[in-house]
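The other protein chains are all here in position, but one chain of the complex has been omitted.
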Amino acid sequence: VQEPEARDKREGLPVAASPATRRLARELGVDLRQVRASGPGGRVTADDVRQAAQAIHEPKEVPLKPAEAAPS
Amino acid sequence: MPRTPLAVDSPLEYLAILDEKGEVDSALEPNLSQELLLKLYRFMVLGRRFDERMLQLQRQGRLGTFAPIKGQEASQLGAVAALEPRDWMVPCFRETAAQLWRGTPMESILLYFGGFDEGGRIPEGQKDLPVAIPVASQLLHAVGLAWAAKYRKSDEVAMTFFGDGATSEGDFHEALNFAAVYQTPTVFVCQNNQWAISTPRSKQTRSRTLAQKALAYEMPGLQVDGNDVLAVYTAAKEAVDRARAGGGPTFIECVTYRMAMHTTADDPGRYRSDEEVAEWTRKDPIARVEKYLAAKGMLTPQEMEAVASEADAAIQEAIQRYEEIAKTLGDPLQMFDHHFEEMPVHLLEQREELRRFLETENEEARHA
Amino acid sequence: MPRTPLAVDSPLEYLAILDEKGEVDSALEPNLSQELLLKLYRFMVLGRRFDERMLQLQRQGRLGTFAPIKGQEASQLGAVAALEPRDWMVPCFRETAAQLWRGTPMESILLYFGGFDEGGRIPEGQKDLPVAIPVASQLLHAVGLAWAAKYRKSDEVAMTFFGDGATSEGDFHEALNFAAVYQTPTVFVCQNNQWAISTPRSKQTRSRTLAQKALAYEMPGLQVDGNDVLAVYTAAKEAVDRARAGGGPTFIECVTYRMAMHTTADDPGRYRSDEEVAEWTRKDPIARVEKYLAAKGMLTPQEMEAVASEADAAIQEAIQRYEEIAKTLGDPLQMFDHHFEEMPVHLLEQREELRRFLETENEEARHA
Amino acid sequence: MPKMTMVQALNMALRQEMEKDDRVIVLGEDVGVDGGVFRVTDGLIDRFGPDRVVDTPLAESAIVGMSIGMAVYGLRPVCEIQFSGFSYLNFHQIECHASRLRHRSQGRWTVPMVLRTPYGGGVRALEHHSESREVFYAHMPGLKMVIPSGPRNARALLVSAIRDPDPVIFFEPKAVYRAFREDVPEEEETLPIGKSLLAREGRHVTLITYGAMVRPVLEAADRLSQTDGIEPEVIDLLTLAPLDDTLLVESAKKTGRVVIVHEAPCSYGPGAELVARLVEKAFYFLEAPVRRVTGFDLIMPLFAREKAYLPNAERIVRAVKETLEAAA
Partner (left out) sequence: MPKMTMVQALNMALRQEMEKDDRVIVLGEDVGVDGGVFRVTDGLIDRFGPDRVVDTPLAESAIVGMSIGMAVYGLRPVCEIQFSGFSYLNFHQIECHASRLRHRSQGRWTVPMVLRTPYGGGVRALEHHSESREVFYAHMPGLKMVIPSGPRNARALLVSAIRDPDPVIFFEPKAVYRAFREDVPEEEETLPIGKSLLAREGRHVTLITYGAMVRPVLEAADRLSQTDGIEPEVIDLLTLAPLDDTLLVESAKKTGRVVIVHEAPCSYGPGAELVARLVEKAFYFLEAPVRRVTGFDLIMPLFAREKAYLPNAERIVRAVKETLEAAA
């Protein structure tokens, strides 16, 4: 059972992205909330996620897990 | 207490007045004005010729599928002629002559069978329902209309038409039962034209007459020679008068014949003989009226010619109007009309989607 | 050619043999064996007492809604007694006595009205359909079964039960028409118990008898005193014999009375008078059989007692069996059974979903 | 304001509309002397007489077919089909005529009728008395389809349905009939047909439902809020057709997660359309698969097992939690 405060991680509107992009982000260890959106309507695209993943992976060694992502 | 016969009231009757040879049973002959007789004759001719012309148009691809009425002119016109304009007419799909009598423009009928929903529109003031295709379903509407008229203490009557096949449907039974229970001013006119597509009357039901089905509802039932316009009129007038006077519904079986195919999509050669058709051709409802009117001195051969050519001219004009109106109905977006008093959002959205699609399509066509 | 009365064949008859006082019309008295007479009596008593007991159970919350049969024992048993085991019985929802006669265990009936689908199972070898709730829909199944029997050149007959209200439904009409057209070995038994919930027979249809509805199909029709088991049996036997011999269908109207409420959810006090019930109580079908059998020396007061207490004991045992079986039916997953011969994937998935849900729920319950 | 059950509120709607408008006629099996098997029409015959409260013979097609004729004439029939499980018998009258006569006559005739019928399970009823097949009507072009969830909105919606110029199928959740009472004002009150209702504000997940399922959904929402700090938003559709998707789409965009609840079988059920609309209009905001908590694709079991068949608060809570646990 989740702690009540766990819910607060979900505060704020969802980031706009297709479900496939969400999966990609998850697989690449990218927090969608940290990604610059270039798609129509402020949508995060798969390319945005890939770029963000590169940015994460290149300078640092440790990928950010979604659980560790900071709340927005 | 013992084993006793059960008496059934509601006596059934058979009525015929004007026979195949044009001879009339003068004891039964109704006292119709010359005007009414000639009007009946004119509409019989118009109905017949319009039917034949529609068949040509259909064969030329200028009309879609329709159901010819040939042979049933007396059944239809004898019945509707007993109605007043304030009464209601609830047709099936084979009542072209009745519709014309009531005021439906020929071009509406052409539009409808030409594939345009606009053909379903009945002129203001004409209290008819549109063509009803699901067999027997319309009978209940006539019961409802008549119920409402009675509720409103109006003296309107509702007459509904259907075929021999329709008597097998559950809705037929429910309609007659409700009409009898509420004693609604409804006149049920069964055009027993001997066939339901390929099913002969004898296989439709085991009862020897359709009229006797009225006994199940304690309703007056009458079988009439449906090719005898005088008999049909007499029966219908009695029924309409009784209904109007608060005497409740009547069931009339008109024994007639569908001389042509079921619809233009049908091939009657598969299921019936030419002899049968020939036999009924001798009973043609129009021929015998002509003899009758001629004998009465109301119709000369010249006048007969004139009636026919007037009909043809009217038909020709109607066809022209039809084809002109059809040209103005090209916009597919019109299919969104007349669904609700106010168009709901999702239909507005779908119409807009179609509009944009057609626009681009047209543009692409222009560029190509 | 003129205006003539239309003759209708199919003479209707009324039949009554054993009156309210237990007096018999000896000219009509059927020659039944003592064994059959006593068996009929025993089932009438069993039907009555089972009904009363079910009502108690329902009032105690141990059964759901059901439709009592009180008063209709003769109609049901007189009719089914004319069937052989190889014949088919297609009930409506108020044929408890007929079902018992045919072999349905009382616990099945209790299970069904106790809310368990398992109660719908008919024992192997018993050719009955399950209870049919949509009024008049089952008549067509009896026509189909009879059609099939005829096709197979078997001599099986199909008998179907329904109420006075059912005669208003379209399916009634379609079933009688089809049966007559194909001359299927079908016996239509209408239990005219004067009410369709709150609708009296007089408002259900305007025809003075229901039997006369048979005329619409050129089918033999018979109205019988439905509280007279001898008359019902005689009529049914004639109809079954005729059907078996290839003579086609028969329509039997049993004039009887629903002495209790429509179902246990109904309050007849809202629409009918105690006097009416009292009047029909005097016509009780069981009382007059008792007098008849006593007069024939076939039944002593002691034997009457014994029949009643045997019935009670059997009922008591059945209730125990019901309650024991019900305990074994706790698994909701059983609702997935008997949908298709092979369970399709989506149902396997849904069953698994429910299984997991129930498992966790149980675990949580254990931990709490 | 008097506290009323849904049965009483519906009865009041009928009574008041009949008083205002003599075109309103109530008809059906046992609606008169008996007051309807659920007593929705109780007392109307005493007040308005058998000309306006019409007990009919047992024939659903006739009840509806006759209503169509009455409506064309200019009356406002409100017919009752005793249980939605018997409304198949009038299906062709609705599909071929009630929904179409305006179109078939190109606006000349209209069918301002209401077909009232109780639907759904949960009252330990007989076979065929507990079904939910609202999709049959919701899918039919030319119809409106309304399902109230409580006494007050039932009354307001029934008034709107009676006044509506087009045919309205009015499904009454029989499990709600006497389940609870609400304040229902004596004064006139209507609700627009074609508008859904925000039944509970929230932020973490959107629950969409209607009819009898509104109560277990709200119960689940309260439990989630109290024990898990989850604040579900709850939408009560009220009208299934025409479907107002603005509220659902807005809410889904806000919460990103949606659970749909209905009694009807899952496959090709009403929930599917809701999913499709969300996919069409809020796709990029969905963080997790939309869940359907529904009746199973089974013949409704008799009452001993109906509790297991019907969605309940527990199943809804579970589905919400799983939806929230799903990775974004």
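Labels for the chains are A, B, C and D, by order of writing; each one numbers its residues from 1.
Note that in this section a residue touches a chain if its C-beta (ideal position, glycine included) is under 8 Å from a C-beta of that chain, and two chains touch if they have at least 3 such contacts.
Bear in mind that the values here come from a model prediction, so they are computed numbers and not experimental data.
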| item | value |
| --- | --- |
| Residue, one of D:Gly85, D:Pro112 or D:Pro232, that touches the chain absent here | D:Gly85 |
| Given C:Asp19, C:Glu174 or C:Asp284, the one touching the chain that is not displayed | C:Glu174 |
| Touching the absent chain when the full complex is considered, from C:Phe50, C:Trp147 or C:Tyr292 | C:Trp147 |
| Chain C residues touching the omitted chain (full complex) | 90, 117-118, 120-122, 124, 129-130, 132-134, 137, 139-149, 151-152, 158, 170-171, 174-175, 177-178, 181, 337-341, 344-347 |
| Residues belonging to chain A that touch the chain removed from view | 18-23, 39-40, 43, 45-46 |
| Those residues of chain D which, in the complete complex, touch the missing chain | 85-86, 88-89, 91-92, 95-96, 99-100, 103-104, 127-128, 133, 135-136, 138-139, 141-142, 240-241, 243, 264-265, 267-273, 275-276, 279-280, 283, 286, 288-292, 297-299 |
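The working rule: only the chains that are shown with their structure count from here on.
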| item | value |
| --- | --- |
| Averaged-CA centre spacing for the pair chain D and chain B, given as whole angstrom | 40 |
| Cα-centroid distance, chain A relative to chain B, in whole angstrom | 70 |
| Centre distance in Å when chain C and chain D are each reduced to the mean of their C-alpha atoms | 35 |
| Sites on chain A at which at least two other chains make contact | none |
| Residues of chain D touching at least two other chains | 56-57, 59, 61-62 |
